[in-house]
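Sending over a structure as structure tokens; questions will come in a sec.
With one protein chain withheld, the remaining protein chains of the complex are depicted in position.
Entry: chain A
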Amino acid sequence: MGLSLDASVALIAIAPFLAAILAPLIQSLAGRFAAWILFIVPAGIFIVLLGLAERVVAGQTISTAIGWVPSFGLTLGFFVDGLSLVFALTISGIGALIVLYAGAYLRGHRHLGRFLAFLLAFMGAMLGLVLADNSLAIFMFWELTSITSYLLIGFDAGRQAARRAAIQALVITNIGGLCLLVAIIVMQQLSGTWLLSELRGLEGVVRDSAFYGLVLTLVLAAAFTKSAQFPFHFWLPNAMEAPTPVSAFLHSATMVQGGVYLLARLTPVLGETSVWTGTLVAFGSVTLIWGAIGALRQTDLKQILAQTTIASLGLLVVLIGLGSKAAIAAMIVYFIAHAFYKAGLFMVVGGVDHEAGTRDITALGGLADKMPVSFIGAALGALSMFGLPLTVGYFAKEEMYLAAFGGDWLAWLVLAVLILGNALLAGIALLIMIRPFLGDALPTPRKPHEAPIAMLSGPLILGGVAVVGGLLPEWLGHDVLAPATLAVLGVEAEPHLSLSFDITNPVLWLSVITWGLGILVFRQAHRIRVLLRRAELAIGWTADRAFDAVMFGLIRFAGAVTRFLHHGRLEIYLFTVFAMLGLALFVPLSLLGGFDWIVPTADLGDWSKRLVLPDLRIYEWGILLFVLVGLLAVLIAQSRLIAILSLGIQGTGLALIFLLFGAPDLAFTQLMVEVLSVVILTVVMTNLRLDARDHRPFEDWARDGTLAVICGAGVSHLLMLVLTGTFDSRLSDFFAKTSVPVAHGANIVNVILVDYRGLDTLGEISVVMGAGIAILALLRRRNKPAIAARGEP
């Protein structure tokens, strides 16, 4: 490979997006083989990342940066350390299997190419998120995952439920995204760097500042919404509306793990305080138990898995909150174990749904005969979830018990919560493995048969790796956990995983207790479910419904505000605008003492003698008279047309004044505008077919008249005040001096318009055209009676 190793990191983040752009084309060219072709991209990324592993294990971090906005000193940096490597490997590895799976799952679907494009873009965003060094880039990728997951969840856009779930996920995660942006900016202001790699070196900068509470709250809001922590958990089960490949990807390695990654990444910056530990452990614990109980309530296999994802995320957050070496090691192992078994189980469930036509756990049974390979896949995943020895899940459980073992009563409480949560999850694992596949065969909507190889490879490979990983504890400890804990905490966790059983080790007995409780939960699953359903009916209120209530409330509020402001009565709009103008003129003037000069001072003496008529020539008086006559005619005119024409007279008089006082350009423009105004107003008024006479009640007349006088007085006053000030002639001198030699034009006004301030003019003519288009649109609407009739309520 011609590229340097470091450049390949940047390529990793970009390749999925390129593949996503090409996906629809490949789909239309290669048809059913498209998924196999696109599979190369994530698989290649996986291999490249694997190639970096050696250096990361040796304790190095690999980083690369390309210029982004050099003028702001922004670089688009990527770096690979133990933590991001674990996440990136999981994302690309599972992503590759998901692409294959999706190709088979949606075979023949009209929009398969589009689906694969979304999927790859989503994967790219996720990879970018875990590899990015620049915190603004992290925010960008964070939002990209929200947007792409929105597209994926709402892929089946014909269904209302899918659209709602997609919007819900977008709204919830975007609230978090905005919080993240603010947190990032505050952190940058505190530390002076956008780079996380530098920020992590500046320990205490954020933690000891007065803004620590703010940053922590915002970061937690971001992580909790993304990672579906209680009370923001409800969007995740709803996201099940997506096709199964999306669920398998979204719930295992991506999206929801974004929040977990963020928390782990920011541990050196924000962590190791009692607030951090307390909040994370408290929210994580509630989420763990809530999710596990929620899973027991469900009968839909996908819903069960979705709820267990919530529980697992809670567990991960608890472990990050604990923050000890053992806890972080446990977090990493559990993340890997969970990603593997959850993706595998989702794929199996999707296969069952695909081939048997239902995924209701009470309607399935005895499928092991018909779908033996699926059963093996499910069993591998479920056993890892159950935490049996020889699987990665076992180590995850051991590590987390070790992390919480010993200490004060709070630690014991956390340990109890962990055992309870794990026991519930273990029971559910048994449920998923045994209910659909063993026991008596039940009739299903479709005649079940084995799923195609592309759909089976995922669960089998993932389950297999989970077992292989479970057989190689030394490798796991040294090559995965040590670099990852180094990345999170700055110290390596010494490898201590082993396969040997020490009967005197209390942690082993905790595992045994967990299994025992798990089996109990499995046996009583039906009873628990009935009980929970009853409790749910008794409460009758969920966070999901609260979301709906908030959303509808928001829409109603917006409607009310719009109706209040946008009532459709022109005269009130105009009144409001001019009343505001009056306020804007008079309030600042009176506050800044602009009226002081009006009040006659004592030394002025008899001020009436000081009044003198301005020294004007006779024709200038004539023009003033002309303007006044025009104005008077406007006021007393009985017919609209006469009023419009009189207004034109007044404007023409104004143009003459401009002409006389040395502004020919202005006069010219004023004259043209007057002519066109009169023409257009006349045409409009004729078209409106109103009464020729404009009769108005006295109150209206008095109100508008008062307002007009106030605004007129305000403007005149302001202008006179401006004229009393000294004129700063620097600008006009500059223009007068340079217009001919520099801009080759003698007409300063025009030179300013087309040369000095050409960009402004460009903007103005764009606005002129935009306004023209808007006016035309309004006119067309008026001329379509059908629309006009039903448009307005």
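Rule of thumb we're sticking to: contacts are C-beta pairs under 8 Å (C-beta built on N, C-alpha and C of every residue); 3 or more make two chains touch, one makes a residue touch a chain; residues count from 1.
We take it that contacts and distances are computed from a predicted model.
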The complex's invisible chain, by UniProt name, from "Amino acid/amide ABC transporter membrane protein 1, HAAT family", "Cytochrome c oxidase accessory protein CcoG", "NitT/TauT family transport system ATP-binding protein" or "Monovalent cation/H+ antiporter subunit B": "Monovalent cation/H+ antiporter subunit B"
Identified contact with the non-displayed chain, of A:Val69, A:Val587 or A:Ile775: A:Ile775
Which of A:Val530, A:Met672, A:Leu690 or A:Met720 contacts the chain that the document leaves out: A:Met672
Omitted-chain contact residue, chosen from A:Gly192, A:Gly559 or A:Pro664: A:Pro664
Hidden partner interface residues of chain A, rising order: 664-665, 668-669, 672-673, 675-676, 679-680, 683-684, 687, 743-747, 749-751, 753-755, 758-759, 761-762, 765-766, 768-769, 771-773, 775-776, 779-780, 783-784
